[in-house]
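These notes concern the structure reproduced below.
Some chains have been omitted; the remaining ones sit where they do in the full complex.
Per-chain residue numbering starts at 1, and chain names A and B are given in the order in which the chains are listed.
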Amino acid sequence: MSTHDTHLRVGMVGYAFMGAAHSQAWRTVNRVYDLPARVRMALICGRDIGKVADAADRLGWEAYTTDWRRLVESDEIDVVDICTPGDSHAEIAIAALAAGKHVLCEKPLANTVAEARAMTAAAATARESGVRAMCGFTYRRVPAVTLMRQLVAEGRLGTIRHVRAAYLQDWIVDPQFPLVWRLQRDKAGSGALGDIGAHIIDLTQYVTGQRISGVSAITETFVKERPLPGGSSGLSAHVDGHGAVDGHGSVDGHGSVDGHGSVDGHGSVDAHGPATGLVTVDDAAVFVARLDGGALATYEATRFATGRKNGLRVEINGSLGTVVFDLERMNELEFYDATRPAAEQGFTRILVTEGEHPYMSAWWPPGHIIGYEHSFTHQARDFVEAIAAGTDPAPSFADGLQVQLVLDAVTRSAEAGSSWTDVEPTLEVVAA
Amino acid sequence: MSTHDTHLRVGMVGYAFMGAAHSQAWRTVNRVYDLPARVRMALICGRDIGKVADAADRLGWEAYTTDWRRLVESDEIDVVDICTPGDSHAEIAIAALAAGKHVLCEKPLANTVAEARAMTAAAATARESGVRAMCGFTYRRVPAVTLMRQLVAEGRLGTIRHVRAAYLQDWIVDPQFPLVWRLQRDKAGSGALGDIGAHIIDLTQYVTGQRISGVSAITETFVKERPLPGGSSGLSAHVDGHGAVDGHGSVDGHGSVDGHGSVDGHGSVDAHGPATGLVTVDDAAVFVARLDGGALATYEATRFATGRKNGLRVEINGSLGTVVFDLERMNELEFYDATRPAAEQGFTRILVTEGEHPYMSAWWPPGHIIGYEHSFTHQARDFVEAIAAGTDPAPSFADGLQVQLVLDAVTRSAEAGSSWTDVEPTLEVVAA
């Protein structure tokens, strides 16, 4: 396959935050990496004809549609990229796989275990025809995270003893922040847990090579009722770009087909104030866990950590060393190597911008940092290469299902008064 | 009361790590602070006559004894300072209080709830005669910690949403580290949990003004058998001063009367190797908790966090702000004030060395930092002032009991498969 005559025609569903990030990746990937195929941004899909037309123009897609079924079935499309809220993932992904399209699906894979199972089964079936499926846990491809994985895999940390993971944000601390779709269970599945907790579950399992076997959890909704978005109170203008009705302001999540701006059936209108609705997801989740390799772990996902904007922080302690990562300083990795001479031991701040570091030789000279969206370009690179090579990309849908099973255990533990809850094993999926 | 004619004659039991730290405090306190009484380092007690004589000479005590009962009953003593392992706290403290001596007792207050209750009752009784009792959670008197408390008390953080506390050390990561007294339940009561977990429990409750109401916990002993100390393998020489038979090497704990170097009944001798014994305490404890003011919390205490030497780290998120503290940088406090203009918000690294900061006007000019032992001097100051003023010092024995009740809930939860366990309330103690 040559770059010059092989094209991968991408069709993307959704155009909000994730849509913008994915677009930047598709646009950039061939400009930075030598790849066996050239990406064409062929078609974008959204429900609102005006908005999707604007998005196509702004983000640089060749065509647009409001019908995702047409997109997944089109002969003009090779890859379907799903950037919608979780409630539509299963339907779109399964249809796309059935139509023989390679699928990149944003995380979390689905809103429920049942959906995730169905998607994983569909992927297994499609795989037999050479169709590839990948779940978008992009943080695996932050170079510092990949480097962590390498250090663990090389045994540099020895036996893993502790995982300490938190994903801290603060965008809904204000009780007047409106009831956007991310705060509604029917759209988002869960709150901080599925949105950002899913990231640290996947990331720590990826880096350690171990899986969470059981949890004891607490979840909490601190602010139980919020103003409806888009009302006369005009709150979305107050909140710095978060919470806009079309979902653009969403923090580290996916865009939506049409933004799901409506709040169906939850609203209450007070004669003297703006309409409000019930928050039906968690604001925060904390849990302790055991990993199947023997480590103890603490996890926390919250949208109420004032001052933490995108504070994904992970520390992993092994018998020989420790690694520490903070997404707000994503170009850095701290590494403590306990095999060094005692007087020289310490946390080494590795600036992960050298040509020797994962993904970095294609970018800028050492010390010239990369940003948030670059991981999406890395993801695009690896997906294109896997398709071209006919190999399975990671994380797979089965990996996405496994994260879903952990989320499910957390939810069940929290509902059962924090009782210990084993994570259901991922059964081997047999193609239907 | 004038400094020149009032003396407080201190008798200290124990002379190891805590004994050295307390000695430095008693020696220094009148040189730095203007106090209503002058401290005399009158008498030191330990079981080994040679060692206590050496300690008296080195640490600067006027006299020494091997009989703690003589010390607590002596007419020449006003204050009894208990720096022994937890298993002897109750007996010494109760006797000292009964003898009308003011008592400063190292943390944790005791090894069991029953002992802590008895001590608290004894303190309540003695209080009626004007006798004062204080538990040595010294970290409350790190100026940055006191400043955190002030900020919370002034409402600067708003409603507390999250507590994130970890006390991380690494001094027993090496499986060849010997079975010192801190790794034996009969001497130490528990492992990382009581030794360092107690600190973060007290500190976070103090700073937030809230109490832990329930927990779900895991504890673990990663290395279940270790070489006996002082054996022919001479391991204590390998371990950089930790684990010496007389307890000097202990990390953030108390000294011991005679070091409890013996390992009674646990040892096993293999024909081909050094004698080993069973570790009977936890290496690590992790738990999630609820505070009675509505906050969610995660706690972790471990001696297996490679690279973390004295890593007490606390972050508290409120609706209006956040504070972050790290004991390895104990002169600094990070404060995020969400009421500042949006473009200027950020974590402010306050160098807590200004005359305006708690305890600091007596020390050096701004920017000239203080060290670990200074908090003990602050503790000595406040205890001397409380005695002179006839007021109750804090933390009280009842506070120490409450921490013991949390530790007990953690242990019970861990033993019951991480099931949710309420912390038993501290009943009002009525003097006997």
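Here is the rule we use: a residue touches a chain if its C-beta (ideal position, glycine included) is under 8 Å from a C-beta of that chain, and two chains touch if they have at least 3 such contacts.
Just so it is clear, the structure is predicted and the values come from calculations on it, not from any experiment.
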Can you report how many copies the full complex contains, not just the 2 shown in place? 4
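The definition used in the following text is that only the chains that are shown with their structure count from here on.
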If you average the CA atoms of chain A and of chain B, how far apart do the two points sit, in angstrom? 42
Where on chain A does chain B make contact in their complex? 157, 161-162, 164, 166, 168, 170, 173, 216-218, 220, 222, 240, 284, 286-288, 290, 294, 296-298, 300, 302, 304-308, 315, 317-322, 336, 338, 342, 345-347, 417-420
